[in-house]
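Quick one: the structure is below, and I'll ask about it shortly.
All protein chains but one are shown at their positions in the complex.
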Amino acid sequence: MNRNDVTEKIISTKVAKGLQWEAIAKKVGQSKEWTTALCLGQMTATAEQAKVLGKIFGLKAEEQKWLQVVPYKGSLPTPVPTDPLIYRWYEIVSVYGTTIKELIHEEFGDGIMSAIDFSMDITREADPKGDRVNVVLSGKFLPYKQY
Amino acid sequence: MNRNDVTEKIISTKVAKGLQWEAIAKKVGQSKEWTTALCLGQMTATAEQAKVLGKIFGLKAEEQKWLQVVPYKGSLPTPVPTDPLIYRWYEIVSVYGTTIKELIHEEFGDGIMSAIDFSMDITREADPKGDRVNVVLSGKFLPYKQY
Amino acid sequence: MNRNDVTEKIISTKVAKGLQWEAIAKKVGQSKEWTTALCLGQMTATAEQAKVLGKIFGLKAEEQKWLQVVPYKGSLPTPVPTDPLIYRWYEIVSVYGTTIKELIHEEFGDGIMSAIDFSMDITREADPKGDRVNVVLSGKFLPYKQY
Amino acid sequence: MNRNDVTEKIISTKVAKGLQWEAIAKKVGQSKEWTTALCLGQMTATAEQAKVLGKIFGLKAEEQKWLQVVPYKGSLPTPVPTDPLIYRWYEIVSVYGTTIKELIHEEFGDGIMSAIDFSMDITREADPKGDRVNVVLSGKFLPYKQY
Amino acid sequence: MNRNDVTEKIISTKVAKGLQWEAIAKKVGQSKEWTTALCLGQMTATAEQAKVLGKIFGLKAEEQKWLQVVPYKGSLPTPVPTDPLIYRWYEIVSVYGTTIKELIHEEFGDGIMSAIDFSMDITREADPKGDRVNVVLSGKFLPYKQY
Amino acid sequence: MNRNDVTEKIISTKVAKGLQWEAIAKKVGQSKEWTTALCLGQMTATAEQAKVLGKIFGLKAEEQKWLQVVPYKGSLPTPVPTDPLIYRWYEIVSVYGTTIKELIHEEFGDGIMSAIDFSMDITREADPKGDRVNVVLSGKFLPYKQY
Amino acid sequence: MNRNDVTEKIISTKVAKGLQWEAIAKKVGQSKEWTTALCLGQMTATAEQAKVLGKIFGLKAEEQKWLQVVPYKGSLPTPVPTDPLIYRWYEIVSVYGTTIKELIHEEFGDGIMSAIDFSMDITREADPKGDRVNVVLSGKFLPYKQY
Amino acid sequence: MNRNDVTEKIISTKVAKGLQWEAIAKKVGQSKEWTTALCLGQMTATAEQAKVLGKIFGLKAEEQKWLQVVPYKGSLPTPVPTDPLIYRWYEIVSVYGTTIKELIHEEFGDGIMSAIDFSMDITREADPKGDRVNVVLSGKFLPYKQY
Amino acid sequence: MNRNDVTEKIISTKVAKGLQWEAIAKKVGQSKEWTTALCLGQMTATAEQAKVLGKIFGLKAEEQKWLQVVPYKGSLPTPVPTDPLIYRWYEIVSVYGTTIKELIHEEFGDGIMSAIDFSMDITREADPKGDRVNVVLSGKFLPYKQY
Partner (left out) sequence: MNRNDVTEKIISTKVAKGLQWEAIAKKVGQSKEWTTALCLGQMTATAEQAKVLGKIFGLKAEEQKWLQVVPYKGSLPTPVPTDPLIYRWYEIVSVYGTTIKELIHEEFGDGIMSAIDFSMDITREADPKGDRVNVVLSGKFLPYKQY
């Protein structure tokens, strides 16, 4: 057994039972973004969270333990994603990558925006011309230091 | 002459003169995100915008014309970016890609978040534990249609 | 179970029963292009469509549910397709890619032809020198906007 | 000197003079699709066509000769194109590739749609919800033969 | 079940029974080159041919049906083949590729040698200094057309 | 100076003067296939052949010397060729690779068809349904030996 | 002019003048590791440091400005380095990567060792069986947070 | 059975029993770094060590034998690792690779730091601003020799 | 069943029984290098050799037949090998590749060293500073011929 088996069981059960990520997240007590990433094999659960998910998805004790093991992260099967929704994000990095770099350095100097001390919030933005996906990313700025 | 030559001249002049993207954007009359992407060879200028940039960077008539030609987009030299700041964004797509997909589909159904009818806003978020980079992405939801 | 299992069952049953995509599409009530893409794991069915396909291919309730889940899209095993029929399409993109780009921009300005708000129609074009494949692609033009 | 030098001169001159592909094609006496592909280094000109283009772009005798040499074809710098407009076409091949294959084989049997005995027509399709790009591809069906 | 399963069964049975491609081809009534390609999952059989092969390899009705379905072609596991015999052919394309291109264009003008309307004949060429493999490739010339 | 500079000069001069490979080969006294490969930087000339080519293309003494140096072979810019004519050959290797392997082994046992002790002959094959390209490849069979 | 030009001038001057990184670092007032990375185009200098380097390497005012611009980082020409010394480091990541992951997670829980809030110290470790390279890496642990 | 099966059993058992690498290493009598690498399929055990691990993980005689067979090394599924913790190490090689090369050559001359005659020590470094991961790498310097 | 299954059975049995390649080779009556390559799925056995190996490894009649079928060669899972021992050989080709080319051409003219009419002999070379691996490669020189 490995983490991937647990992830597949979670997804399979979610489809069979017709569950929603948002409702699952509420039971776990965390944001829908973090909770979904956890269920998709990218984050690490506490024992308590694993128990909650165990109940929702019918996970055995050993499967719950795997949720508490830090996974090998990376959710995509290829370096350039083929799925159109995910590709658009890759495209944003490709087209705007140097722009993002310039503007963060202009404001903060040399360093990076953390992808670890990081949170993400995805919401619907109502718009008469067609609703929009609104995403807020927040990452701690980490400066390169001289030594 | 091609667009790349113009981009290099803009960057080179910016360094030599010590200019700031935010100030340049104000003169152009657009956001700093769009204006920087334009200057880095990813967007297309109107004749008037090209003239403004021409003054700032000392661009000749032909160079200004190139700013008005739609460029071959994509700002990165490799499919997986090596620069740490840009890589963190690639990592977000890699680690959270399937999460983003699940949550947008849960809210909107099958479709994508547009990277064309799209805007981005990068700001400093003050934080006593260390300031954060706050980025708001807004993209129109485009539904897959049956036909 | 996952979507791929359902796709394989559909293809396998189609061969065993000697079915035709066009006839299947008529029962689903959509075009043969969209319906085939759905059956090959690229599109998302409504509950009713899933039921129709369930009858045709002998799909169980859970398999029908998977047809209603948005799939991870992309139908090819390699970035450059090896199958000669599909490669010819890749070749058209490779040889005519910059031409298509120039002509759409000349007519519409900066933006793209949508692959989401999109339809395709494949027909036989009779020709005394040898019949031709006639394909009509229709995609909404999406303009890049300044912000 | 090589064909690429001639292509770059053509593009550069087009920008400097503000020419349009459609007008150029009319002078050459062929479609805008074929003529643009020729100018972008993908097709081969007759002596007469080379002369016409020579006049338009100020090409010397040797440069005109290069237009009559069959070029090494392929217009994209990477196997997976980064430019959003061209990528959408790659995405169509990726998402619909197996669908196209199934439907052509269902109609014609084993074989391919030729990318050589081929033509393409790109037009604007007026639409109250937003104009569309309409593209008609016509390729001769070439059957695999037993021997 | 898929075509690959049928191919593996054919190869496995051939080894177990000690059959020869040439003898199989005679029963099928086609060349050894085309028949072998068919058995290796690259070509499409008629119902009658499938029946003949069914008898030779003990294929069930459903397996025979798969032989009549157009396969996803391409027989190699990697873009650059590692097997020395097949690599030598890749090397011929690599070393002589531009030569072949020049000479076909010199004789025929712009166009290609078809790999669809194509046949191949492999024979032993006796030679006192060591026998040679003699291969005749015949492909229809397809001219690029202006439109 | 390197061999590539000489190759470019040869090609450039050939276009400028409107020469033909077949006529060049006759002066060199070898086949058009070998001579073209030599001129394209893949083979090695004798001093005498270099002198003949020197006269035809106006090569200086040092350039003639480079023709006598064994080149780093491989004439294609990418592992999978983008040019349609050359790609068809790659496709033949991809689709028929395992077939070629089976049939050569069936006739000769374990070993390869040499790409070094090798010759190629490209001719026009008249055909009322459209002329064909006829190519004869002849390579010495080299058996794997036990030791 | 770009940063790469400055890097090449620095390296070229260092060879011509026979300078040592350790001595340069002392003048800059930082460690030899950080200073070398700065000179090789990976770090960002203060105005004062740029002035010191300007004196050492004869850099003009504009070149000194480039040292103060955040560079596009990544010092290797290929994803897998070919240079044996650097490859050994890649090999350590390849062979010990999962080990490092397990042990850091065992000690710290889910998170990473920062490559930004990071320092490195390379020294000679005397050893009678042959001196050793001793490298101390120190990176802040950054925990993944739930949100 | 192969080494990979044994590795998976070890990891699976470790999760099920909640074991710690440090404790396992103490029983084996070697460092936690080497022992973990051994358990993850990268190193080779003595018969005695295999027996100790056999007891801890419930390995059968044949599984213990596999621990004594030299494995095919390399623990990562892709050339560029996607896991953020391991990627940071790859990034260090990418950003500092040329720096490390320069400084080792400055101190030792031409040669490499061995990844075979090598040891690694990972510890927690207490720090009021946030604890750090401290890693000491020690590799024998191996000089290139002239011959 | 395929050759790979036989290879895995041979390796698995070798570990379980604690056999040595050298002893196996003696029974086969060929060198340890060729025999090991045969057992690892790279060479082709005679019926008699297959019988000998059948006895040693407990292979059934059908498995013995597979040893007599020419395999698809190439023993490495990635183009650049990750295993350190095998990588060093790749590195020798990378670092010394052009040197080997120059020296063989200097001695023999244009051509190659055969990897088919080839043998290899690996022995221990005693050395007070540490024993060495001594490898003798012998390959027939095959000259490129003009035609």
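For clarity, chains are labelled A, B, C, D, E, F, G, H and I in written order, and residue numbers in each chain start from 1.
Operating definition for what follows: contacts are C-beta pairs under 8 Å (C-beta built on N, C-alpha and C of every residue); 3 or more make two chains touch, one makes a residue touch a chain.
Quick caveat: nothing in here was measured; it's all calculated off a predicted structure.
Enquirer: Give the residue, chosen from E:34, E:87 or E:144, that touches the chain omitted from the document.
Expert: Of the listed residues, the one touching the omitted chain is E:87.
Enquirer: Even though one chain is hidden, which residues of subunit E still touch it in the full complex?
Expert: Looking at subunit E, the ones touching the missing chain are residues 80, 82, 84, 87, 91, 94-95.
Enquirer: Under the stated touch rule, tell me which residues of subunit F contact the chain that is not displayed.
Expert: Within subunit F, the residues touching the omitted chain are 1-2, 62, 65-66, 69, 72-74, 76, 79, 115-116.
Enquirer: For review purposes, identify every residue of subunit G that touches the missing chain, sorted by number.
Expert: Subunit G touches the missing chain through residues 8, 11-12, 15-16, 18, 77-78, 80, 82-84.
The definition used in the following text is that only the chains that are shown with their structure count from here on.
Enquirer: Give me the set of chains touching subunit B intersected with the set touching subunit D.
Expert: A, C
Enquirer: Give the chain pair, either B-H or A-C, that is connected by more C-beta contacts.
Expert: If we tally the C-beta pairs in contact for A-C and B-H, the bigger total goes to A-C.
Enquirer: What is the distance, in whole Å, between the centres of subunit C and subunit E, each centre taken as the mean of its C-alpha atoms?
Expert: From the centre of subunit C to the centre of subunit E is 29 Å.
Enquirer: What whole-Å value do you get for the distance between subunit A and subunit D if each is reduced to the mean of its CA atoms?
Expert: Result: the chain centres lie 41 Å from each other.
Enquirer: Any chance you could list the residues of subunit F touching two or more other chains?
Expert: 33, 80, 82-84, 91, 94-95, 98, 101, 105, 111-112, 114, 118, 142
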